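A single protein chain has been removed from this complex, and every other one stays in its place.
This part shows chain A:
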Amino acid sequence: MATPNHTVRFVLDEEIVTVRNIEPTTTLLQYLRQSLGRTGTKEGCAEGDCGACTVVVGELDGDRIDYQAVNACIRFLPTLDGKEVVTVESLAEGEALHPVQQAMVDKHGSQCGFCTPGFVMSLLDVYLKHEQITAAAITEHLSGNLCRCTGYRPIIDAGRGLAAYPDPPRWHRAEPHNPARIQRLRSIRPRRGGAKRRVLCPDLTGCARHNLCG
């Protein structure tokens, strides 16, 4: 078991979130929903098979960020240390939807809507990785997302139609190379292999400034 008083830091919506004294088996989904009140990410099966809890996680990979869709329900929060988390709430800019959201609306891709945030985030994963999105790429990237209402056809159509939308202000295809994002991740990069203890934030606000590795 990890030491409970270790600090976990991750980036969420351009802010550094600092978490202390967390049960090491706390999942990212629990933290998002219960601690942060970000209830857009849903629990469907709590075992990583239905995709309702899909979020995108970014990790530094040299001079770029590697973004991957993951199931938040089986991802322990401490494994997010030094990484970036993107949720369904991260995408829209005011009232302007991200293409993966707008395409789902335009193609009638949601019915009950409960699986939709997960599909949106898996579509973001495809969107960030592919300029031209083929049906095969959609099937592959969305194979872990279950929908019980639609026959998936409108969701496939939404994915295939993504190229028709203009670049969004946020979460466009250049984000993996965005210097500000890379810099932010570097600033919280965990020390590897060190036995050094972290110095905890002296106040309880979770500010990034004090959470330095000692």
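One rule holds in what follows: a residue touches a chain if its C-beta (ideal position, glycine included) is under 8 Å from a C-beta of that chain, and two chains touch if they have at least 3 such contacts; residues count from 1.
Convention: contacts and distances are computed from a predicted model.
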From "Nitrite reductase small subunit NirD", "Aspartyl/glutamyl-tRNA(Asn/Gln) amidotransferase subunit B", "Xanthine dehydrogenase molybdopterin binding subunit" or "Phosphate transport system permease protein PstA", the hidden chain's UniProt protein name: "Xanthine dehydrogenase molybdopterin binding subunit"
Chain not shown: contacting residue from A:Gly58, A:Gly82, A:Pro117 or A:Pro168: A:Pro117
Candidate in contact with the missing chain, chosen from A:Val11, A:Leu97, A:Ile133 or A:Ile182: A:Leu97
Residue ranges of chain A at the interface with the undisplayed chain: 37-47, 49-50, 52, 87-89, 91-92, 97, 100-102, 104-106, 108-117, 120, 135, 138-139, 142-143, 145-156
